[in-house]
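What follows is one structure encoded as C-alpha cells, with my remarks underneath.
Only one protein chain is missing; all other protein chains are in place.
And then chain A:
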Amino acid sequence: MCLAIPVRIEALIDAERALADIGGVRKEINIALVDDLSVGDYVILHVGYALNKLDPEEAARTLALFEELGQLQEAYDEAQAGEGGA
C-alpha cells in the first residue's frame, strides 16, 4: 500500500492540480506537496498525490554506475575466458 510510481506531468491545471500520464491514460493528480513543477517533469505519485520530483541528472548518474559495472563484468569475463583458453 506504500506503492508509488513515477509519472510524467502532462499539463498543469492550477497550483494544486495537474494532469499526469499514468500508464498511457491522462489523470488528474494533486500536486500541492511539490513546488515548481513544469510539464515534462517526473514525480513520484502515491494515492493520487505527487510526493516529490525525480531528478533526471541524479537518475542518469545512478544508471551510469550500473553501466560501468556491466562493462567491468564484461572485461572480467573476457579475461577469464582468455585464461581458460590459454
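The rule is short, and it goes like this: a contact is a pair of C-beta atoms (placed from the backbone, for glycine too) under 8 Å apart; a residue touches a chain by one contact, two chains touch by 3 or more; residues count from 1.
FYI, contacts and distances are computed from a predicted model.
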{"item": "Record-based protein name (UniProt) of the chain missing from this complex, from \"ABC transporter permease\", \"Beta sliding clamp\", \"Cytochrome c oxidase subunit 3\" or \"Hydrogenase maturation factor\"", "value": "\"Hydrogenase maturation factor\""}
{"item": "Hidden partner chain, touching residue among A:I13, A:A32 or A:A79", "value": "A:A32"}
{"item": "Residues of chain A (touch criterion as defined above) contacting the omitted chain", "value": "1-6, 8, 23, 30, 32-35, 42, 44, 46-49, 51-56, 58-59, 61-63, 65-67, 69-70, 72-73, 77"}
